[in-house]
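For reference, the structure I am asking about is given below.
With one protein chain removed, the remaining protein chains of the complex are shown where they sit.
We call the chains A and B, going by the order they appear; numbering starts again at 1 in every chain.
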Amino acid sequence: MIMRHEDIAIKIQPEELVGKVSGLQGDGCRLVQIACSKTKENNFELVYSFEKDYKFCNLTFEVPPDAEVESISSMCFSAFLYENEIHDLFGLKIKHIAVDFQGTLYETAVKYPMSVETK
Amino acid sequence: MSKRTIIPFGPQHPVLPEPIHLDLVLEDEKVVQAIPRIGYVHRGLEKLVEKQEYANMVYVAERICGICSFIHAQTCSQAIEDLLPIEVPERALYLRTIWAEMSRTHSHLLWLGLMADAFGFEALFMHCWRLREKILDMVEDTAGGRVIFGSCKVGGVRVDIEDAKLKDIVIQYNDLEKEIKEITDVFVEDYSVKHRLVDVGVMSKEDAHVLGAVGPTMRGSGVAKDMRTLGYAAYKYLKFEPVVETAGDCYARTKVRIREVFQSIDLIRQAVAQIPGGPIAVKVTGNPTGSSFQCVEQARGDVAYYLKANGTKNLERFRVRTPTFANIPPLLKMLGGCELADVPVIVLSIDPCISCTER
Partner (left out) sequence: MAFLKLAGTVTKRMGMKSACYMYPVVAREFTKTTRGHVELDSADCIYCGLCQRKCPTKAIEVNRQEKNWTIQPLRCIVCSGCVDVCPKKCLRMENTYSSSVTSKF
């Protein structure tokens, strides 16, 4: 099955995230995953995937590495693990996570192994 | 309010084959809250993508999990094929489907055995694993490996199964089906088994949806969703309905998995009846670009792959969200309000695969 990320991606602004997610939650979408990746410009790209009736939609936006992103775990409780993971592997700060492990979810030998600086 | 006690559960525990730690907050014998801790077996496979060529990532993906091995390789190949883009021959798609379903049957039998072990029914555990062994032998005979199939690659599959062997698989499954029925009837009907499973770890349909449960954990709560319906590989040509149970307890989740074993056997039969001839792989040229998002149903639930490529030999990002990762928040929900003695059974009822979770 062909499912290019580009076809289902919706570009948003970082500030819009919480509003968009609560809208999707209200529509009965469920959170599939949150992914973080580096971009060429050394920014972080975040992808929030939602699904409803086998229709996927990916909210994406870019943030600079020192930015703070608002957590969505107050609306989607299941987001807390993904957000902790992103914090531990990438070093991106996420505010107000429902269960915040404070960087102890993965204790890696190299701190923030997938972050922009250590490449 | 009575006094609260915190009991650590895991990472070493008789029911846990893999390390997960739960802090259980108890009031008397009742669990009021559970806080998870993972990270004991983090292997950094997602980072490995910077060193391995994209074609080799299939081997890496296959080793994320020892039980869903083939489906990981399949999803990874599917995502890379999507990025290249190339069209995979029909026969390869069918073969992938057959192997994926074989992997599902052996995974569910493994889980049924572990579940029997968790509620203390050793003999039942042995019988489940005796049957699973026969499937593993078939897998070894067709793919070359018992647990790590190693038969999937970007562009198709690496080995063909001759038609005579395919027929033989169906014959063996026909015999096996009767034996599996005999064993699974014990799970469904036996008094002592029901005593341990019915009304334990109940999760409502709403919770299952909101907390993002996947796979049999979700379907046991009455959400009829099965990513195979998306029609990847050869599923678009096969007839099946998602298996659903509505009770939402451990018993319902067990029944979903039992029925899925028979569903998988049926899918294998359908696939073998329809499989076309032709090549099993196409030549792969060029490097992937763009990004792909794949959602594929594994034995434990749907796995989500998000791959990003930049036109070089190495992928830029290889993100895998495994089913157990998504099933941990629902697990915490189920644990709230249960008895301490039921915790092992509930933890096992989501079919946890921790090494998978942490990659």
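We adopt the following convention: a residue touches a chain if its C-beta (ideal position, glycine included) is under 8 Å from a C-beta of that chain, and two chains touch if they have at least 3 such contacts.
Just so it is clear, the model here is predicted, and its values are computed rather than measured.
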Contacts of the hidden chain among displayed chains: B
Touching the absent chain when the full complex is considered, from B:D23, B:E90, B:D141 or B:E177: B:D141
Option touching the unshown chain, where B:D23, B:E90, B:D168 or B:D190 are the choices: B:D190
Interface with the undisplayed chain - residues on chain B: 52, 56, 59-60, 63, 121, 123-124, 127, 130, 133, 137, 140-145, 148, 150, 158-159, 182-183, 185-186, 189-194
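Everything that follows uses one rule, which is that only the chains that are shown with their structure count from here on.
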Distance between chain centroids, defined by C-alpha means - chain A, chain B (Å): 24
Chain A partner contacts - residues on chain B that touch it in the complex: 35-39, 42, 44, 46-47, 50, 78, 82, 85, 209-212, 225, 227, 229-232, 290-295, 302, 304, 306, 308, 310, 316-317, 319, 321, 325-326, 328-330, 358
Of chain A, residues touching chain B in the complex: 1-6, 8, 25, 28, 30-33, 35-38, 40, 47, 49, 51, 54, 56, 58, 76-78, 80-82, 89, 99, 101, 104-108, 113-114, 119
